[in-house]
Structures are given as C-alpha cells and as structure tokens.
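Take this structure, written in structure tokens, and hold onto it; I'll ask about it next.
For this depiction, one protein chain was excluded, whereas all remaining protein chains were kept in their positions.
Coming up: subunit A.
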Amino acid sequence: MISLAGRDILHAWGKFIFTGIGLGLLIGVTLTMAGVYRGMVDDGKVLLDNSGANLWVVQRDTLGPYAESSSIPDDLWRSIRTLPGVAEAANVTYLTMQVGRGEKDVRAMVVGIAAGEPGTSGWPPQLVAGRQITRGHYEAVADIATGFRLGDDVKIRRNHYTVVGLTRRMVSSSGDPMVFIPLKDAQEAQFLKDNDAILMQRRRTGANPAFNRPGVPGLLDAVIASQTSNNSVNAVLVRIQSEYSPQEVAEPIRRWKRLTVYDRAQMEEILVGKLIATSAKQIAMFLVILAVVSAAIVAFIIYTLTMDKIREIAVLKLIGTRNRTISGMILQQALVLGVIGFVVGKITATFAAPLFPKYVLLMPIDSILGFFAVMVICVLASVVAIRMALKVDPAEAIGG
C-alpha cells in the first residue's frame, strides 16, 4: 500500500516546508526558553564550582552571599582556619554594580578576593589571557563577557583599575560577568560614599563634642577613620580537608562562631530553588503558553489541510478506503509537520543561542523531551482534523 500522507506531502511540499519552518521557529523559541532556564541553573552551578569552596560561611540566619546580603567581620577567617578539618579559609565580597568601561558602563559582579595565590578560594580558577592579580590595589581580572581587554581601564566607584587578566564563564547567578579586584579595594567600593557625603559626615562628627574633645587628641581622627573604613566581608569561603565531611566541619562553625554555614548542596538549593525560582516559573509559564500556541497552530494547519481535501476524502471513503487509512494519513502528516518543525526549531535554537546576552544551555535531554512533546502535541492536534475527516459522508462524492 502506498503512503497517502507521503504522496500528499511530496505533492504539496512547499506548503509543508514553509508551514514547518513557521512552526519550527516557534519550537526554536521554546527550546531556547528551556535553554535560558538551563543556562540560569548552570550559571549558578558554575558560580559555586568556580568559587572553589566546600563551605560558605555567612552572617547568621541569612541566605548569603548570593541570595541575600551578608556581612561578617573580615578577621573571622583566622579563627575558622584553626578549626578541625579546615584546609583553607578566604574572605570574599560580592557586589553587583555598573562598572565604567570607557564612556559607557557594563553590569558586572565585582568580586573582592583575598590575598593569596592562584587556586585560592574565590580566585578565578583559570585565565584565557594575561595573569592573575599580583598587587594589593588597582588591578583587575575580568570575564571576557564584560568586553574588557587586557590593559583596559575599569572604573569602579571613584577608583580606576587596570585589567591584567581575562577569564571565561565566570558569571553571577543572574548571568552578570565577574570582575575580580583585591579584597581591600572591594571592601572600600562596597561602602564608599561620595566626596560630598564624606565631607558632610566629617563636619557633623567634628561638630559633635562627644567625639571632638580637646582633652583627647586623636579621638576625632580615630572616629573619622572608623567611619570611612569597612571591616566586613560577605562570606568566608572554606575548603575542607579531604578526610572530613562538610557536615563535620560546618557544625563547629555554626556552634562556636554563631554563623550560618552552607555546604554545596544547600547553596545549590538556595541558588536554584530560591534565587531563580521565580524566573524558572516565569519561563515555565512561557513554555506552557508556547506549547499551547504550537498545538493550536498545528491543529489549525492540519485542520485546514484536511478541509482542503474534503472531496478527496469523500471519494476515498466511497471507493472503500478504511477509516484507519484516512486517519493514518492525517496523523502522519501532522507528525511529519512536527518533525520538520522540530528540526528547524533545533537548528534555529542552536544558532540563536550564542547570540543571547545570557548563557543559553541547550541540553540533549531537553531536545529529546522537546521532540516527544512536539510529537504528542501533533498527535493531539490532529485529533480535530481526524474527527472531521471521519464524519465526511462518502455520499458527498456523489452529490445530488
């Protein structure tokens, strides 16, 4: 038996191809949306991977340092370092802000990294160009996505930094590329006020007789110095010794230091389950809407194609074609349309993904699930047309 669906498709291939392309673009958007979600999750995991930490020590009862603000003293790392099982402890600050790039600015997460050597927690694990930060001030390593090049000038608050190294795939959980600067500079940047505000505060402090005592020389300077310096960091990144489990090391820190400690799984849960949960729901809603729109379009197209063949279907039924042959023809056409649409959609998504400003991760499993979803949608969408075709009276071919 010849394939009626195949012959019809070959006969009207232009209609099928162009319809398939239209559907494919829609499927491409759907796959890309799934890729955006995967990219967000991956950004979060990469952020954790690149930090090089096993534990994140943050302000008590906060979800810091990525999901909430967290502030802990910058000398706390020393006592944490002495606890059993701790191989390394390093301060870190995170601040998402606009950094100056020439006349323009770019959104970036400024990461303050503690002095140390390559491989220290918080440092960029690998560079694609240049070198790591070696000076205590005014050097930066930037993610390549910021658009900075080696030797470029980065303006953060009032200070200027020179880009000495470039890294890749170092992004925040919201996809902003990172700029690494020395910890002291980052601490200052977090709390640095503008010149007028500093001047006003100094004047106000100087006018306060409690601080400006003629009998206590140096008190005013000490108070002013304390007001303009920042001794806090957002978190301490802890790397544990291999023979210890994260829980074994975390428990004493929680108990003795009255801090909150997250291990990798908990931090991943915060990033994926809380930080991007709303975005994920938003994307899920888009996926549902796109799936419904795709189904409606396929149903409409198959319905229209079937309507165009009412007379032929009546003739086919009159000359003895079984209902299942006619149903099979319509179903096969819907599935072929879905396959064409999926192939076009997959190609579109693959080529479009790198053009997106945020990371779009197209996972094979999403493509496989997407393919089966498209097939299911096509089957469901063909039901209306099949029902209509089965209702066609063979007597219509005779007329009268």
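The rule we apply is simple: a residue touches a chain if its C-beta (ideal position, glycine included) is under 8 Å from a C-beta of that chain, and two chains touch if they have at least 3 such contacts; residues count from 1.
In this text, contacts and distances are computed from a predicted model.
Not shown: a single chain whose UniProt protein name, out of "Carbohydrate ABC transporter permease", "Putative ABC transport system ATP-binding protein", "Circularly permuted type 2 ATP-grasp protein" or "NADH-quinone oxidoreductase subunit H", is "Putative ABC transport system ATP-binding protein".
Touch with the chain omitted from the figure is made, among A:150, A:222 or A:398, by A:398. Residue-wise, the contact with the chain that is not shown comes from A:318, picked out of A:318, A:335, A:363 or A:388. The chain not shown here touches subunit A at positions 1-2, 4, 7-8, 10-12, 311-312, 315-322, 325, 393-395, 397-400.
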